[in-house]
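Here's a structure for you.
With one protein chain removed, the remaining protein chains of the complex are shown where they sit.
== chain A ==
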Amino acid sequence: MSPARGSGLLRAGRWARWYVRELTDESAYDRYVAHVRRHEGPEAPVPSRREFERRRTDAREADPREGFRCC
């Protein structure tokens, strides 16, 4: 995942996309799958994206202090 090659504009666009995906946690699933695969082998079972996103919001249900924002 090294910085993309290409013209400056393209690179800036890719960087912005990467930043937004990280900031919104849209990349959470990819990150989790990569994490599991790295630690438990490339064939390790992973939840589907749907399943994973459900678990993530449900976790917030259980402890609302996660992701709490200030005034």
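Everything that follows uses one rule, which is that contacts are C-beta pairs under 8 Å (C-beta built on N, C-alpha and C of every residue); 3 or more make two chains touch, one makes a residue touch a chain; residues count from 1.
Please note the rule applied: contacts and distances are computed from a predicted model.
Undergrad: Determine which name in "Extracellular solute-binding protein", "Cytochrome c-type biogenesis protein CcmE", "ABC transporter permease" or "Carbon starvation CstA family protein" the UniProt entry assigns to the undisplayed chain of the complex.
TA: Spelling it out: the chain absent from the display is recorded in UniProt as "Carbon starvation CstA family protein".
Undergrad: Residues of chain A in contact with the chain that isn't shown?
TA: For chain A, the residues touching the absent chain are 1-3, 18-26, 28-29, 31-32, 34-36, 49-50, 52-54, 56-71.
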